[in-house]
Structures are given as structure tokens and as C-alpha cells.
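All protein chains of the complex are present and in place, except for one that has been dropped.
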Amino acid sequence: MSDVYKMTEIVGVSEKSFADAANKGVERASKTLRGLRWFEVTEMRGKIKDGKIAEYQTTMKVGFKLDE
Amino acid sequence: MSDVYKMTEIVGVSEKSFADAANKGVERASKTLRGLRWFEVTEMRGKIKDGKIAEYQTTMKVGFKLDE
Amino acid sequence: MSDVYKMTEIVGVSEKSFADAANKGVERASKTLRGLRWFEVTEMRGKIKDGKIAEYQTTMKVGFKLDE
Amino acid sequence: MSDVYKMTEIVGVSEKSFADAANKGVERASKTLRGLRWFEVTEMRGKIKDGKIAEYQTTMKVGFKLDE
Amino acid sequence: MSDVYKMTEIVGVSEKSFADAANKGVERASKTLRGLRWFEVTEMRGKIKDGKIAEYQTTMKVGFKLDE
Amino acid sequence: MSDVYKMTEIVGVSEKSFADAANKGVERASKTLRGLRWFEVTEMRGKIKDGKIAEYQTTMKVGFKLDE
Amino acid sequence: MSDVYKMTEIVGVSEKSFADAANKGVERASKTLRGLRWFEVTEMRGKIKDGKIAEYQTTMKVGFKLDE
Amino acid sequence: MSDVYKMTEIVGVSEKSFADAANKGVERASKTLRGLRWFEVTEMRGKIKDGKIAEYQTTMKVGFKLDE
Amino acid sequence: MSDVYKMTEIVGVSEKSFADAANKGVERASKTLRGLRWFEVTEMRGKIKDGKIAEYQTTMKVGFKLDE
Amino acid sequence: MSDVYKMTEIVGVSEKSFADAANKGVERASKTLRGLRWFEVTEMRGKIKDGKIAEYQTTMKVGFKLDE
Amino acid sequence: MSDVYKMTEIVGVSEKSFADAANKGVERASKTLRGLRWFEVTEMRGKIKDGKIAEYQTTMKVGFKLDE
Partner (left out) sequence: MSDVYKMTEIVGVSEKSFADAANKGVERASKTLRGLRWFEVTEMRGKIKDGKIAEYQTTMKVGFKLDE
């Protein structure tokens, strides 16, 4: 019960959707950060090219437990 | 024109997507609350397990008309 | 490097999803505004009918370059 | 001194003014909720028809005491 | 159902009240923008002169449908 | 052009309306503070009694020029 | 995994501390709402009497699971 | 009912807790400002020394009645 | 006194500073929009290249009077 | 360690820059308020004249220690 | 005077109080991060079990100096 967590802000990018961008961000972050537990979306932006959405960017905070 | 509406905050949960979580929240809420009219997403969070998004949580306000 | 951009707020609407609503908004806006570059989602709302989400509304700011 | 209050969000609607919309919301809510004590305006929106404001919508939180 | 709306921010000014300022803003905006549908108040400010409120300024976003 | 202004937060109270509450706040403040120039509404709250709005409270910042 | 939660806003009051106010709010709410799971503090206010804090008010959202 | 209140922002500081910091702020403010009625916490910060919290800072707005 | 103003959001860009970016935005906007009166900075961002700030971006709302 | 601070909101104005406006505000405020310690910028606005920024307004909170 | 600081967001957890949760977060963070100087509380949440608060979670940003 004396756990301490850390939160880090990342931006996932995808050509398909915000959901895919979020998943890519989580997958990449989990390579470096052990024990990711939860995430919170803080911003959704993207790029437009030739009148269509060309890139989805999902900014989110991810939380993980610090080792004791 | 003298309508009065009430807003209630709910959280839908899904393994698939935020959209699915929103739909589940709306469907469950409409069992209890008659006449849901609109919703507004207020937060998107979720759980991560083994480096992947394992649970999507869509928090939203839903509005419905109060009987006269 | 002396570029100036303008941002305009639009609302896309779709029966399918927030993503589809965003795409429709961007496609319609690009008919009138030349050179759309990016977008930021500012609100996600919608209508409920018969206990299901019947309409997704994605409000977003879109940015485009002003001609020199 | 061990009082507990609950807050509920409602939307009053009026053709006349935001004030009238607020009053209608409070009057309707007080039919169902005993002992309303205070309110806080959280949003003011409305509908436009033929170039004039046709409907005022006052969103507000109302607070009332829970029985012990 | 594939409607797209645009939102524009205006400031109405009046010597009488915020309500009058909102109405003036909507009426003037509807001369230029076809099909105004809704508005949201975003700010209420004003000027003071000789210890009295001399000018009410209602800032609001107005939304209208883009032609297909 | 080297003017400096100060802003003070006050709450006006009225039985009639938010507008009347704002005016009462400005009038009382101008007795003590010379040269009030502008105001910004930051909160609108009130009391409810017997199912009706019994008191309007308009919180606002008022700005005035500091003497050189 | 298809859980739906509801959030309700309450205000706990105490003469001792914000913590005590939060606990009183949670205890009273749990008499009416089955299965409270989590809470989030949204506001901390209070009353002052004779130059001392006389009442602590902790506003919080409490979340609970809706039965399927 | 034509009361007017003023709000002032203060920061209380304590080595013990945020609660103690709030009380110290209120006690000191009440020496100068007659008739403090309520307070709202707006920020909680502090200093860290040698890996421990060494100073609690509670920022709050305090409200008091202006004499008629 | 029955003036109506419109606000538009623009982003000025400069290699030198946020101030220069703001000025460039205002100068370019004034070519298209008659009678710009005021501006409000809403965001300050920029690009980094080789460990130095390479581009300043000042986002701001500019207000201008609509012709009667 | 039982220090209490007060925060006051001021607006500095300058023809040159936001920085100059901030400095002018601080210098003027320090004539009246003893012991200014820190400041926080809360808003940056200004006036436009003939297509150029003619006046910079830096709104900021300044904090100072209350005598014991 | 050319110091640069970094801020990291952590969540401390405690069965006792928000204060204890904050202290645990700071103590754990200081094992890994040299020279923690200050913190700011950004969120207070918790878990409820059997109608009582069972876990306090204090989210905060902690700041520390980067070595030159």
C-alpha cells in the first residue's frame, strides 16, 4: 500500500486512427518502462494532407510503478 | 420550451475501443434513465497490461429530459 | 520562415464514429480553405436515440497557411 | 456540522433569458429534490433561429442536503 | 447526417445588459453568415464609467452549417 | 503609455438578477477604489430557498488605474 | 469487462479537517449508493469564523458500479 | 441583501501540513481584514529538503464583507 | 455602442522571438482584416533544431470590428 | 516558517514588449507594496493600431510577505 | 543564475492520508532523483472499500535541478 507511481507523457503517431496511435505509443513506451499500468489521453491532434487526415497524434500520460 | 434536462456522468468500459466503451455506457444508462438525448466525452483513460491497452474507459456526461 | 497561419473551428458529424466525423469535417473544410495543415480535437459530443449513439460530433480546430 | 450535500447538474431552457432558464431549472428540480440550497452556473448556450436568439440554455449545478 | 458546421467567435456590445449584447452580436453576425444555429457564451466583460457599468461585452461562439 | 492597473476580485449580491448583483458590486467597489475601468465576470452562483432562486451572486474582477 | 460506472458529486463537511470532511461524505454516500469504488477531490472550500477555519468542505466525485 | 464581498489571495506556509498552512494564512489575514467569511484552496505546493517535505504552502482565496 | 466584433485565431512564426512572431502575425492578418483592434496570446510553442530554438510560434486571437 | 504571503493581480502596459510591460508593472507595484518576492504571468494581451502592435499588456500576480 | 530544472509527475499512495501519500511519493522519488527542490499537488484521488476511504493517492509534480 506504500506504492509510488510515475507518470510520463508520450505521443503516439499513426496513419490509421487515434486508437492505433495510442496503442503504438503504449507498445513503444513499454519497451523502456517496466510495468506500465494505466494511461490518460491529454490531447488529440494530427496532420492534414491533400484535404484528408494523414497522421493521427495521440498525446497521453502513462503511469507505471516505481520499484521499491 | 420550458423543458428541463438533467446531466449524469458515467464511465463506459470496453476491451475494444473508446467508441465501444462509449456505446456500452450509453446502452446501460438508457436502461435506467428514460429519454437520453445527448452525451459529451469528458475523459478518456484506460488500463495497460503486458505492454498493450487492455481496457478503454470513456467518461461522459449524458443528458436526458425531466418529465414535466 | 515568416509564415502566418490561421485556425478555424469546425464540427464534423457522422453516424459511424468520431474518426469518421473528423474526416468529414476536414474534407468539407478543405473545399473552401486552401492548404489545411493540421487539426486539434477540442470536443467530442453526440446525440443519443433509442438508447444508442445516433450521431458523433467532433469539434476541432484546423490550421492553414495564409498566402503571403 | 456533519452534513453531507449532493450536487446535480441540470439544464434549464427558456425563450426569454438565461435568468428565466435558470429559474425554470431550479423550480423543476425542486419538485424532485428536497432541500435545494445553492446553484452554480457552468455553461450558457442557446439556439438561434432566423438571426435571433430563440432559446436560452443555462447549465448549472444545484446542491442539496442529504438526509442523515 | 454528413453535415459540417463552422464556429466563429464574436463579441456583442450593449449599454443595457449581457443579454442585449448577445442579441446584438447574433443579429449582426446573421447578416453575413447564413444559417446560424447555436451559440455558446465564452466570456462576459465590460467597461465601468463613473462607478457604474457603462458597457456590457458578451463574447460567444456562434455555429452555422456549411453548404455541401 | 506606462500605465499600470490593478485588478481586485469582488462578489456582488442581489435578490433580483446577476446583472443587478454585478451593478451593486461595481457601485460599492467604486466608493473605495478610484477610477474603476473594466470588469470580467468569473463566476455566477446563488442561493435557493423554497424551490426558487433567492439570491444571485456575481463574482467579477474589476480593474482600475494605479496613480503614477 | 463490459462494466459501466456512474459518478456523483458530493460535498462532505467537517469541523476538523478536509480529510474528515471527505470521509464523512464517503460514509454518508455509501448508505445510499451500493458499491462505491473511487473518489476524486474537485474542490476544497470552507467557512471562517472569528479569524479561524470553522468548517471544512471537501467536494468530490464518487464512482460506483451500475448493476448489469 | 445588497451585500458586497471582496476576495483576496493569500499563501499560508507551515512545516507541518497543508491544513496548518491554511490556518496560519487565515489567522494572519484576519488581523488585517475584518470579517473573513469563507476560503477556497487554489493551489498546494511546497519545498523539499533532504528527500522530505520541508514546507507546505497553501494558496487560497479568502472572502470578506465590505462595509456599507 | 451597438458595435459587434469578430475574433480570429492566427499563428505567427519567427526565427527571432515570440514578440517578432506576434508582430508578423498581426501584420499579415491586417492585410486581409480591416480594423484590427486587439489581440490575446493563447499559446507559445516552437521548433527545436540542433539543441537550439529554431522557430517561435505565437498563437493569438485578434479582434476586429464588423462594419455595420 | 510561519510566513504568510499575499498575492495581487496587476497589469503592466508598454509600447515596447511584454517584458517591458512586466517590468513596469513590478516597478510601480513595488512603490506601494513592500517586499515583492515573485510574480506569475497570467495573461498577455494588447492593442493593435494601423496593423501593428501598439500596446503590450502583461497581466501578472505578484506575491509579497505580510508583516507578522 | 543559468540553472535548469526538470519536473516529473509522481503518484504517492497511502492508507492514512493525502499528506502521508505525498510524503511517501517524495521519499521514494528522492532515492532516484538527486536534489528534489519543490512539489505541486495536481490531483487527489483514492479508492473506497466497504463505504470508507481505503487508499489515498496524491499526484504531484516534483522539481529538481539538472547538473550543469
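Things worth noting here:
To keep things simple, chains are lettered A, B, C, D, E, F, G, H, I, J and K as they appear, and every chain counts its residues starting from 1.
Heads up, the rule we're going with is that a residue touches a chain if its C-beta (ideal position, glycine included) is under 8 Å from a C-beta of that chain, and two chains touch if they have at least 3 such contacts.
Everything numeric here is computed off the predicted structure, so don't read it as measured data.
Touching the omitted chain from subunit A are residues 8-15, 24-25, 28-29, 32, 55, 59.
Contact between subunit I and the absent chain runs through residues 17-18, 43-48, 50-53. Across the interface with the omitted chain, subunit K contributes residues 1-8, 61, 63, 66, 68.
Heads up, the rule we're going with is that only the chains that are shown with their structure count from here on.
If you take subunit E and subunit J together, the chains in touch with both are F, I. Least step count on the touch graph, subunit C to subunit D: 2.
Chain centre most remote from that of subunit G: I (centre = mean of CA atoms).
Relative to subunit J, the most remote chain by averaged C-alpha coordinates is B. Looking across B-C, G-H or B-G, the pair that copies the D-G interface, with over half of its contact pairs the same by residue number, is B-G.
Averaged C-alpha coordinates put the centre of subunit I at 22 Å from the centre of subunit J. Annotation: 31 Å between the Cα-based centres of subunit B and subunit E.
Annotation for subunit G: residues 8 touch two or more other chains. Annotation, chain-chain contacts: A-B, A-C, A-K, B-C, B-D, B-G, C-E, C-I, D-E, D-F, D-G, E-F, E-I, F-H, F-J, G-H, G-K, H-J, H-K, I-J (touch as defined at the top).
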